[in-house]
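The other protein chains are all here in position, but one chain of the complex has been omitted.
So, subunit A:
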Amino acid sequence: MATKSDTSLSSRLSPFQRFYLIVIAGFILGPFIPLLIQSFAFRWAWPDLLPGTWWLEQRGKSMMPLAWDYVLSPYSRVWEATVNTVAIGLIVTVICLAICLPAARVLAREKFRGKSAFEFFLSLPLIVPEAAIGIALLMMFIRLGLAGSYVGIIVAHLIPTIPYMVRMLTAVYQGLGRDFEEQAMILGASRWQVLRLVTLPMLLPGVVAGALFTFLVSTNIFLLTFFLGQGQIVTLPTLLFSKIAGGTLDASAAGITLIVTLPGIILLIISERFIKEEAFGKGFGN
C-alpha cells in the first residue's frame, strides 16, 4: 500500500480536485512569474508580453548598476537587511520561548482566580492596532534612548509574537498531561532527567512549530520595525517597502521582492523535514 501510494494518490483525484489543486497552485505561484520576468527587464511597457529591452542588453552601456547588479551590490543594502532580519528573528524567538514556556505550563496546568481574564489580557496585543502600539512605544523609547536600537526593535517584536507563542504552547502542554512526568518520577528519575528525557522531547513538536511561527511573524513585521528602527535599522520588510512605496515595480524592486521571500521559503522547507523526521519521529515514534 505504502509503496504505490505516490502514483496512486494523484490518479485517485477527481477532475474537480485536480482543477482545484491547479487553481490553488496558480494563486500561489502565479504572482512570481511576472516578478521574475520584471527582475530581468530593462524596459517592459504595456502591451508587450515580454520586456522590449532586457537588462543584459543594457548592462554594458549603463554606468550605473541595473536590476540584479543593483540588488546584489552593497548599494541595495539587501545583505545588511537579510542579516538584520534573521538575527532579530532568532533572538526574538529565543526570548519569546524563554518567556512563554513557563507561562504556558502554568496556564495549562494550574487553576487560579482571574485566569480567563488573564488569558484575554495576553491576547490584547493582537486586538490593538499595531500603529497605536508603535506610536506609544516610540514616545517611550525615545525617552529611554531605545529608539533606533536593536534592543528597542526586539522588545517591540515580542509584543505581537508572545500571544501566539503562549497559545500554541498552552495547547501543547494541555495535550501532554502530567501522567508521563509522574510515571518517570515514580520510576526514580530526577527533576532534571524528567525535563530532559520526558517533558522536552514530548513538547518538541509544539515548541518547533511555535518557534517557526514566531520567527516568521518577526521577519514580516513592518510597521513596528519602521517606527522604532527610525530608518536606521534596515530589515527586509522595511527595505522592500521603501522600494515599492511608489506603487511601481522596477527591475531592482522585483529582485528585492524575490529575495525577501527567500528566508520564509528556506525555513518552511527545513521545518517540513524537521517536524516530520526529528520531532514526530523521535518524540512519539516507536
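Assume contacts are C-beta pairs under 8 Å (C-beta built on N, C-alpha and C of every residue); 3 or more make two chains touch, one makes a residue touch a chain; residues count from 1.
Heads up, the rule we're going with is that contacts and distances are computed from a predicted model.
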(request) Given the choices "ABC transporter substrate-binding protein", "Sigma E regulatory protein, MucB/RseB", "Peptide/nickel transport system permease protein" or "diguanylate cyclase", state the protein name listed in UniProt for the chain not shown. (result) "ABC transporter substrate-binding protein"
(request) Based on the whole complex, identify which of A:15, A:60 or A:74 touches the chain you can't see. (result) A:74
(request) For the chain that got dropped from the picture, name the residues of subunit A it touches. (result) 41-46, 53, 58, 62-66, 70, 73-77, 135, 138-139, 142-143, 147-148, 226, 230-232, 234, 241-243, 245-248, 250-252
